[in-house]
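A short worksheet on the structure shown next.
The full complex has more chains than appear here; those shown keep their coordinates.
By letter and in written order, the chains are A and B; residue numbering begins at 1 in each of them.
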């Protein structure tokens, strides 16, 4: 156990995977000489060489497709798409090839590719560079989707994703790369496929993941000062969603707020609400609240961006509403 | 231009036999399609048989193939049994993709046939990736990537050529130029109709060949594939051919003149090759009849196999979506 940043945790996992399996390699824009747009792969080129740390041209569709093809050919590629924003250019390859190949071949082939991408707003990089599209990826059969909200998960999810025989999309939160936390580099990592209770409480369930998790935990502490004990559930795996855990938490609390940075309409939070209705409707004592991003392309100005994305204050207020307060 | 001469009698027989297997299978497909036994998109390769037969005949068995939605001929040439192909189009469990893929998604991974792909241009990055795996694993094989003239419009075509050339990967790009992207003639979808100018912009050697001349195709592709195998770098071949039938079964062919089609039919690759073989005295009526009989029997048996096939139980609807459920 040591202290490390979220960034270091991802790097540590990639190093461990590449040391343990010759078939694992990293490809993406500026992952090599530049050291990674967010310095995640810094040092790996020197350690593993240009054959396994591959800088690609600016061609998201093709280098992602090449990663898919390489996986079909027996490798275990890690494809880094610098940010989810650019993954829009690779969606056809991910949705029409990675996700369908196994089924439309009648089960003849699987696609063990790990596609990592940084996601989320909060860095004032404006409308074209601040997307959160986990909801879209989480809706595609054939994909598995993970989102890391803690330093340990940032490491565990890379390793779990690489062990999986299917295409896995891993969302790394841009604003969390510098976050420090405990990191156990020997820990088993198969737990990432299930949701985790990050804080126990009986009054209300705060359901979240990735970028919103730290804010949600903070909100839970704030609520606690007001005598409201919130349970914080970290979804972790966005596809498949952990239906059991979702139902279990509201069975305890009977109230829920779902926090996520995708736009309110069509948000992943909306899917969670629908699943609570499907699986635990009679357990709900109040309307489930959503705290998502306001329906606006993310503005550059800091005060506007802050107001657009989920905040501790909005989570607290929503939780209180479910309790009939304020 | 007529067709070049094959090396010998057995070679002649093989080429003609393979082209006829494709032709007769697809004629039967068109027939049963009208009976509703095959549905969805059905893209016939009739008129283009010399391309798949010559090109795939020139590859090694372990070479990888990535094809398009117009791939019945490619699958047959790579040894996918005709019955499994027909059963797939019938949507039966004994189809080569268990009825999940249909005409556009024939797969035979054990034969390194990595599928029919229905997104134009979508197969190229996959081919580059397969070649990347070969290169990294030290597997000395060629990945042959088939695509049409229309695919050269798509950005992925350019990205894929650049990546293959930049990383020096053993991909053989095979452009089946039949002059049309659906109803859009080449000169209305490409500013420069000289397609081999495009690979040149990535330093990829390219040549053209008459795609109606099966022997010429075979000779050219053998040379190009061998060179890719030796040098480990990508090459490009444009195969000039023509589609005799509609683009798919939903095509009224408003965009081309019947006379144009008739003109091209004069260069039917099968007719050209048969004539040449007769001239050379390599095939006589008897031999030809024998081949037709053999093919007719194979097609009959394939239909029988497809008709007899079981359909997948509904209980398995969502099977093979992922290979492993999460723990």
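Just so it is clear, contacts are C-beta pairs under 8 Å (C-beta built on N, C-alpha and C of every residue); 3 or more make two chains touch, one makes a residue touch a chain.
These figures come from a predicted structure and were not determined experimentally.
Composition notes for this entry: the full complex, per chain label, is A x2, B x2.
What we mean here is this: only the chains that are shown with their structure count from here on.
By the touch criterion stated above, subunit A contacts subunit B in their complex at residues 23, 25, 51, 54, 56-57, 59, 61-75, 77, 92-93, 96-97, 101-110, 141-142, 144, 164-166, 190, 193-194, 237, 240.
Across the complex, subunit B meets subunit A through its residues 64, 95-101, 105, 107-110, 114-115, 117, 119, 122, 124-134, 136-137, 155-156, 159-160, 162-163, 166-167, 318-324, 326-327.
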